[in-house]
Every structure is written in C-alpha cells, then in structure tokens.
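Handing you a structure now.
A protein chain is absent from this complex, but the other protein chains hold their places.
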Amino acid sequence: MSKTKQKIDLSSFPTVDQVGIGDRIERITKRSIKKETKVQGLKMALNMVDLTTLEGADTDKKVIQLCNKAQHLHDTYPDLPTVAAVCVYPNFVKTAKTNLQGSGINVASVATAFPSGQSSLKIKLLDTKIAVDAGAEEVDMVISRGKFHEGDYNFVYDEIAAIKEACGNSRLKVILETGELGTFDKVRKASDIAIAAGADFIKTSTGKISPAATLPVTLVMLEAIKDYYYKTGIQVGMKPAGGISNSKLALQYLLLVKETLGKDWLTNKWFRFGASSLANDLLMQIVKQDTGIYQSKDYFSKD
Amino acid sequence: MSRLEVLKTYKIYIGGKFPRTESGRFYTPKVGGKSLGNICLSSRKDFKNAVVAARSAFSKWSSATAYNRSQVLYRIAEILEGRKAQFVEELTQQGSSKSQANKEVETSIDRIIYYAGWCDKYTQLFSAVNPVATSHFNFTAPEPTGVVSVFAPEENSLIGLVSTIAPVIASGNTCVVLASEKLPLCAITFAEVINASDVPGGVINILTGKRSELLEHMASHMDVNAFLYTGNDKKEMLSIQELAVENLKRVRLKDFSNVYSLDHETPYYIEDFLEMKTTWHPIEKIGAAGSGY
Partner (left out) sequence: MAKKTIKINFDTGWDLAPAPESTGHIQLNEQYNLFIGGKWVKPSSGNYFATTNPADETTLAMVAEANNKDVDKAVKAARKAYDTVWSKMSAKERGKYIYRIARLIQEKAREFAVIESLDGGKPIRESRDVDIPLAAAHFFYYAGWADKLEYAFPNRKPQPLGVAGQITPWNFPLLMAAWKIAPALATGNTIVLKPAETTPLTALKLAEAIQEAGLPDGVVNIITGAGETGAAIVNHNDVDKIAFTGSTGVGKIIQNAIAGTHKKATLELGGKAANIIFEDAALDQAVEGIINGIYFNQGHVCCAGSRLFVQESVYNIVLRKLKDRMESLIVGNPLDKNTDIGAINSKEQLQVINKYLKIGEKEGAEMYQSNCSIPKKGYWCKPTLFTNVSQSNRIVQEEIFGPVLAIQTFRTVAEVIEKANNTPFGLSAGVWTDKGSKLFNMTSQLNAGIIWGNTFNKFDPTSPFGGYKESGFGREGGLHGLKPYLKF
C-alpha cells in the first residue's frame, strides 16, 4: 500500500516537554547492551546504514569508491549484512546505480535544492525528477524551513505533497533539518505535517547544520510516527542523520526504536541511519565482539 | 428622673451571626463576688456549627490577597480604637484598674496592627527558592493549615484573645476560639468589633463556655486541622495531644502568661499554622549552555 497525503488540522499540534524527553532518553542511555544482544544490534544497525557522501567535492570516482565500500564492507569477515542504501546528490545517481547493480543496495538521492531548500517548487520538482529518472529508489527532500518559521504550514505541506507525487514509486524521506527548527514543539509540528503530506520517512537533518540528529529529537519524531500509526495503522519510517558516528550511540537509537515502536520498525525498511563513518565503527565492534580483541581503524577500509 | 440602663445580652459569634447557644444554657462568672452577666455556656453543637462556618469561610479567606487580609486586620484595629471606652469599661468590670484597662486595650490595638503588617510579608520570610541539581524550578512557600481550634488565655482576656487570633488568621486560617471562661465580656464585644469590620463571617468564631466541656470536641473534631492551646494545665495539654492524634492535628502549646511582652509579637506565631508546599517544574534548556536539544 502506497502512502498518500492526508488531511491535517494545522491549528493545533501536540506539545513536547524537553525535560521529560531528557528523562526518557536518560533511561535509554542507561540500558546495558551486552553479548548476543550487542552483536545482533550491531548487525541490525549496519543493515540500516545509508552510506552517504554529500560533498561539494564529490566526483564520479568518489561515488564509485563508496559503492565498492558498500558492497565490500569487510570481506575478511563472513556473513555480514549489507548497508541499506548509498546516498548521493542527483547528478551521481546514475553512477551509483551502475556500480551497485545486483547488490540489493538502494540508491538514495537528496533533492529539492538540498541542503537549504531555497529554490522554487519548479526547480525542486525538476531536481526530484532527475533523481528519480536516473533510478533513485529513495529521495531525501528538505522542507522549506523559512516558510515553516513564517507559519506558512500549508506551503510546507503542499510542497511535500507535490514532491511525493513527483517521486512516483520511489520512497520519500522528508528532512526536517531539526537543528534549524529551534524547539521540540516545532519538530513535532514539522513531523506531523510531513507525515500527513505523504512522507514515507521523516529524517532529522541534512548533516550540514549542527545540531544534527540527537536521541531526544529522534524520540520526538518517533512519537509523531507512533501517534500517526495509532490513528491510521500506517507505518512511517525514521532516519536520524548526522552526528551518529559510534556503535554505542547507534545501539541506543535502536533501543529507542525498540521501546517506542517495537518490532515492526526494527528493519531497514522503516529505520535508517544517515551516516558516513558509522559503518566502520560498527564493523570494528562486530569484529571485537567476535574475537574479544579491541580493534584499530587501520584495519578497516575507508572510502 | 433616673433612667433605667439597658443591659447587654452576651451572645456567641458563629459564621458572622450572634446566636444564643443552641443549648439554652448559661453560666454566671463573678468577679469580686459581682456577676459579670449571664454568659452563654456553649455546647458541642455550637462548636460543631462554628467549625462548619469556619470551614466554609476558609477557601475564600485563604485565597484573598495578602494585601486584602492586611487591610482587614488593620480595619479591626481601627474599629477597636473607636470602641476603646467600651472595652475599658468591661475590663474594669472584670477587675482591671482603669490604667491597666487602658494599657490592655491600647496594646491590643497595636498588636493587631503589628500582625496586619505581616500579612503580606511572612510569605517572603518563610519561602525559599531551592537550587536543585536537576533542570527544575523549585520553590517552597507557605499555605495556611486550615481550621484552628483556639483556647484563648484565661487571664488578660482582651490582649490574650487578640494575640492568639491575629497570627492565626493573618495567613488565611479560620478559627473557632473559646474565650476566657472567667473573663468573657471582652470576647463578645470583640466579636462585635469583628462583625463591624470587614472580616468575612466564619473567619473568626467566638464561643464562651467551659474548657472542661469543649476540650474533647475541639481537640478531636476531624475537620479541625490545628489546635492552639494557651495555659499550663498538664492534664488539658495531654488530652488535647492525645485527641489530636486521630487526624494528626498540629498542636501548639503556648504560654501566654507574659502576653504583654514583645516576645508575643513574632512572625513565628504565624508560622505555627502554616504548611510548607514545595513545587517543582521543569526548566527547558534550549539555547542555554549544555543545551540538550
């Protein structure tokens, strides 16, 4: 069942208490993840990574290297899961597509004048179309934060809905850029708008703004997803992106998902990490769990 | 031709009204062999009615502004000042010398003024903002305890009465007072002062009668929150403390024998009938150092 846009009451949104969110997160971060739980979690996390390169200096060769890395995470270690997707700018979708053929790894493309989103709808639609036509299975759009701050929620909603339509069968991830929204109440509001407008995923950040993903902001978004699920029975995915570079933190994100949304979201169909250096740390920890020996970064390929 | 004097009937004061005791009983206290009059011998039912009046007055009186309570107390002093002569006469009748009586009335007026001034200040004295180690705003502030039973001092019947009532009601408590058993005249006249000032009915209720009859009920009533005892009768104190246990009344035992002393002008008497309430609320930490956003 494909997700379509829904009516939304823009006059009132649930509120969020920041200190209460902090209390909840403290309980998550105090969980102890050991042994099999850890190994299982690390592999699950690896399988949820969107391996990302979004630099002005990106080239075809850089993208090809990344695609290789995605398919050969650490060949000396058998039976590793693959990452979920490789995430690039629209002009590299074709390169990525070619180099990932047959791997089962999706190509995700940012679009809509990423990262600022400061352009016309026409350009944004075209940007999206280029990515989709080039074969992107997933589109990561940014919302118009300026319009959002102006209180023009209809504009934000309509834009997301239009991009969703342009995505066709590709799945749409909507980046809220939470670091620019200012309060959890606004993060919640943006989440609700994005979900109602047709987002398949909501995503915290572009990675270009600090703060990027945090556990608290992710919890706020997971709660929006939960409330939507309660109401409609429709699942929406979640992608924290930026700033998640170590395994311990990744496992805490997974615990947060486990205790908020349960089993159905503990899969890369509904949960992703937008990260570049996380994969290697996960690999190091997987090997450490297996061998009992602490690892060095020199033994894991960097692309 | 000499004029026949109109004698005063001494009644009790409940809920802003002056009923006779429902029991119809009276007693006749004497000073120097001379009767002070037929004084109501209040029954436990009178007390029960007074508690109902005090309880129903509590919510409004305790939520009145401190400024308002302060003015109401000040108004009592004003009216008392105007009726000084009447009190002097009654005190003389009760055995005081003229100068003693004058001093007692004047000190009483000043004492009410003293407590009137505290109404909008004691909160600042007894409150605290508490620097808790979590991201919360936390403060402690006093609230009135509720309905207070009062045994007014047996001696110094006016200044004693005033010195017990004023600190109790200054914070918003309401009370049921048993006046001096042997010197009850001023208590009833004081009730008339209260009634003529702006004190809402039920805030102060004044009964006359015997401690021996009313002690049990005033100490055990489940809708009374505190007891102010003046005196030093060990037996009375013990039974009040024991009877107060059932609903954990706050019992304060005070020696008011030296009631003229400035020791009896203290905000800590107000504190005796306060409950401390501590309130917590989160403080959002966005945009602050160490922001959790």
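Each chain carries a letter (A and B) given by its place in the written order, and its residues are counted from 1.
Here is the rule we use: a contact is a pair of C-beta atoms (placed from the backbone, for glycine too) under 8 Å apart; a residue touches a chain by one contact, two chains touch by 3 or more.
The model shown is predicted, which means the values in this text are computed figures rather than measured ones.
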| item | value |
| --- | --- |
| Candidates B:Thr123, B:Asn195, B:Gln241 or B:Ser257 - the one touching the absent chain | B:Gln241 |
| Subunit A residues that touch the omitted chain in the full complex | 14-17, 19-21, 23-24, 30-38, 40-41, 44, 223, 226-227, 229-230, 232-233, 254, 258-259, 261-264, 266 |
| Those residues of subunit B which, in the complete complex, touch the missing chain | 125, 128, 130-134, 136, 138, 140, 143, 225, 234, 237-238, 241-242, 244-248, 250, 266, 268, 275-282 |
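To be clear about the criterion, only the chains that are shown with their structure count from here on.
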| item | value |
| --- | --- |
| Centroid spacing, where centroids are CA-atom means, of subunit A and subunit B in whole angstrom | 68 |
| Subunit B residues within the subunit A interface of the complex | 135-136, 282-286, 292-293 |
| List of subunit A residues in touch with subunit B within their complex | 17-22, 182-184, 211, 214, 216-217 |
